[in-house]
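One chain of protein is taken out of this complex; the other chains stay put.
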Amino acid sequence: MKQGKEEKTTNQAFSDVITSRLGGETITLCYQCGTCASSCPVARITPRFNPREVIKLSLLGEKDEVLSGDAIWLCCSCYNCQERCPQKVEIADVIYALRNIAVKEGNIPNIYSEFAAELINEGRIVPISKFLEKKRPDLGLPSLKPVGVDALRKIFSITGFDKIKQEKAEAS
Amino acid sequence: MTSYALFLGCTIPARQPSYEVSARRALTKLGIELVDLANMTCCAPPPVQSLDLETGLSIAAYNICLAEEADLNIVTLCTGCFESLAMANAMLKENEKLKARVNQILSNAGKEFEGSKEVKHYLQVLLNDVGPNRLKENVSKNLSSLKVASFSGCHLLRPSALLKFDDPEKPYIFDDLIETLGAKSIWYRHKLKCCGGLLRGYADDVALALAREKIVNTTKAGADCIVTLCPFCFLTLDLGQVLMKSTFHEEYNMPVLHYSELLALALGIDPTELALQFHKIKVYSVLNKIG
Partner (left out) sequence: MNEVKVGVFLSDCGNQLSKILDFNALTNYVKDVSDVVLVKRNSEFWRGEGLRIIVDAVKGGKINRVVVAESLPKLSEVSIVQAVEEAGLNPYLVEVIDLKDHCAWPHRETPKEATEKAKAMLLAATERAKLLEPIEKLEFPALKSVLVIGGGIAGMQAAVDLADLGFEVDLVEKEPFLGGLAARAGRFFPTDDCAICIQSPASDVKTITHTSRKCVYRSGFTEIPNLNILANSKVVGVEGVPGNYKVTIEKKPRYVNELKCVRCDLCTPVCPVEVPDEYNAKLKTRKAIYMITPNVHPPVYVIDESVCKFRDCAKCVEVCPTDAIELDQKIERVTLNVGSIIVATGFQEFDSSVIKEYHYGDYPDVITNLELARMIDGFGPTGGTIIKPSDRKPAKKIVMVQCVGSRDRRWNPYCSSICCMISLKHASLIKTAYPDTDVTVCYIDIRTTGREHEYYYERAREMGVKFVKGRPSEISRDPETGRLIVDVEDELLKRFLELDADLVVLAPAMVPAEGTKELAEILGLELEEDGFFKEYNAKLRPTETKLRGMYLCGGATFPKDAPTTSLHAHSAAMKAAKFLITGKIVKDQRTAVVNEEYCGDCEFCPVTCPYGAISLEPTSEDHIVARISDLLCEGCGICVGTCPLNAIELRHSRPNQMLAQMKALMSINGTSKPLILTICCSECGHAAVDSSGMAMMQYPANVRVMKVPCTGILQVHQFLEAFKVGAQGVMVVGCKSDGCHYEVGSQQAEKKVALARMLLKEYGIEPERLEMFNMVYIEGDKFAEAAQTMTERLKKLGKLQLMEGS
């Protein structure tokens, strides 16, 4: 009995955490119809990810399984599901919210740490090769304008984005 | 002449000169002026949103602010950039609370989002500023024997509630614009499904499997080529075929073209000026069908 009660409070807490985050607001509307899963190109290809299950697990309060697992990182953000969900669950956005929470807790896949580093250092997430940059005039392209990386850093200092790497370091 | 702030993004200058060349050439030819603004950055696509949605929104808003200052609407070539910027634009215009929060963040970078400008994908410019009639008039090549499998990429259409680009389940704008050039746009299974591009780097196997579905379905449907609107889809499908060869020992040789390339070709721009050598899968078969 006591255990059951405790379990309930953690569930409560996790769905509250999700609904109070940008993107996660609609998760509790889910009634498990499976439209999202059937719409999801990824779920069709690999058993490692099923959006319906991610939502179910989250609503059941399986926080660790959701946040440290690899499923949430397998969504390709195609929004096929979100268009069709009859309960207007914003599934792709919910998954962003879950990723954001995972990041806050220090669960960041390597490639995402690299994205973050590129963005903080260069203001872009895909680096530009010197080779192509030099070749632009030959191709008839104007030279590239400077990137507003300083402005971005000022933004990051407010949103805390610049601390993402540290969090990762602390967690590991 | 209609002018736009060109939002180039990261992937196009970093990887796909042929996209940029063909788009600049074709749009200029059709009377659209593209202005390159200083200090633009990454658009904050899904990888950034995955790290922090609020940061992503703020970055997108920052870039829109630059266009607002220059008093220009934005045009993007990349579907991903279109989604990030248009979505942020719509969300912030609709939601006062969110706008206030983002402006609080932006104030540190000396910017304020007003919501006075629009973000467009270049297809919308072709459709509304140039118009199908003028487009048709400018076509000087015959594409009628070309069967095209169009793939707009997810982020041109979805989330439709915010992007409001086209009917998300029965899109027609892109296909119509292909047919305006004289080519035939064909049906293939799971046309609206994702190419998997965003999973590259995190789960290459899954990404490749998705790309393979696309290639298989378009091949089955008898397409002469795939035409895309997004550098990411392009990469996934073009380079992807090289990986399919090494991984599955399967060779499809399905040419993948940017729509802007098809457009430039239809307008009669010389193929040798379009940097087509950057394609991994060669496009001769397509060029041969263009009369």
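Lettered A and B in written order, each chain numbered from 1.
Assume a contact is a pair of C-beta atoms (placed from the backbone, for glycine too) under 8 Å apart; a residue touches a chain by one contact, two chains touch by 3 or more.
Quick caveat: nothing in here was measured; it's all calculated off a predicted structure.
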Selected residue (touches chain absent from view) among A:L29, A:L59, A:I120 or A:L139: A:L29
Touching residue (missing chain; options A:S15, A:S39 or A:S77): A:S39
Positions on chain A contacted by the hidden chain, ascending: 29, 31-39, 43-44, 47, 50, 52, 80, 84, 86-88
Missing-partner contacts on chain B, residue numbers: 167-170, 187, 189
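In the analysis below, only the chains that are shown with their structure count from here on.
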Contact footprint of chain B on chain A as seen in their complex: 21-23, 41-42, 45-46, 48, 70, 73-74, 76-80, 82-83, 90, 92-93, 96-97, 99-100, 103, 108-109, 111-112, 115-116, 119, 123-129, 132-133, 135-136, 139-142, 144-149, 151-152, 154-161, 164
Contacting residues of chain B [partner chain A, same complex]: 10-11, 13-15, 17, 20-21, 24-25, 36-42, 45-55, 57-59, 62, 66, 98, 104-106, 108-111, 154-155, 158-160, 168-169, 190, 192-194, 196-199, 201-203, 206-207, 209-210, 213, 273, 275
